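One chain of protein is taken out of this complex; the other chains stay put.
Each chain gets a letter, A, B and C, in the order it is written, and its residues are counted from 1.
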């Protein structure tokens, strides 16, 4: 199950979506918005996606995980729009007969999501400024000043 | 936070207990009762603990995890008594500024719990028999027939 | 040849538009959308090493040959999670 939503993510619902009678272990990763980033106070975050492609990439990552591990169910849910501090921006849940596979697959999915899925985070700072997260590297690599 | 309870474990409550404004990642492991064990159909499980020592061991494991990783909060909750198939017998939640630490610590805690905490599982099989789980090794090692 | 160009995040902010039908000439390669964008804002010229291009919702290499009507998306470094 893959989902993009502008509503708060209900972890209990995600958990239910992966619970099966054959599951011995479920690993859930919850990414939450932190109140600081690079030493600066953050007041809120905003996420934008290239939605149809993001869903395709999420499905591709689920298929990759299922090839690597014998899994029961996989759920990948990402929130879009504004996300207040402390709320979940992403929830990954993986069920498997044994816990080792659930842990490894869950970590694989969040790592792959962060690398591959076209979603972007914009940070709003307490000092009133805002910027697209992770674009500082872009500008450093390319010796330009975009995105700072 | 460590807890032994004979009530169903509410994952949402455990999650709230570890969410902090400094958390960037929360990893939750949920051990659920499977409908089969060693090829046999299981109808329900029962857990017994040496309660005060189990709580001490759970606290010790939390301290060990905090020594190894910079963590925000740790919750270790184990259910006792009868647990229907599909319900959670154990829930571990770990929050940290970064997801890598949350994953590693969560896995460390469940692995340590399964080795160290004096809790025992009794499996009730569909064929009407029941037995203490994991005692088969005891009897094989010791060339006796206890626990089969 | 006309393709549908889509921009996201910092790329959209820099270009000032999110979607546009653009003519990339004959036998264009995916990476050439950056040259098109650099005509509007020279800073795009330096992006080739960091940006990824998706055609019809799938990542492609920058020398991927484009077809008429392709949806070509400029994907700055992603930061979901």
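The working rule: contacts are C-beta pairs under 8 Å (C-beta built on N, C-alpha and C of every residue); 3 or more make two chains touch, one makes a residue touch a chain.
As the structure is a prediction and not an experimental result, all values here were calculated from the model.
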{"item": "Touching partners, among the displayed chains, of the absent chain", "value": "B"}
{"item": "Options B:40, B:68, B:98 or B:114, residue touching the unrepresented chain", "value": "B:114"}
{"item": "Residue of B:17, B:82 or B:133 touching the missing chain in the full complex", "value": "B:133"}
{"item": "Chain B residues touching the omitted chain (full complex)", "value": "31, 47-50, 52-54, 56, 78, 89-90, 110, 113-122, 132-135, 137-138, 141-147"}
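Following the convention adopted for this analysis, only the chains that are shown with their structure count from here on.
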{"item": "Approximate Å spacing (C-alpha centroids) for the pair chain A, chain B", "value": "26"}
{"item": "Chain centre separation (chain B, chain C; CA means) in Å", "value": "50"}
{"item": "CA centroid of chain A to CA centroid of chain C, Å", "value": "24"}
{"item": "Two or more partner chains touched - positions in chain A", "value": "31, 110"}
{"item": "Residues of chain C whose C-beta touches two or more other chains", "value": "81"}
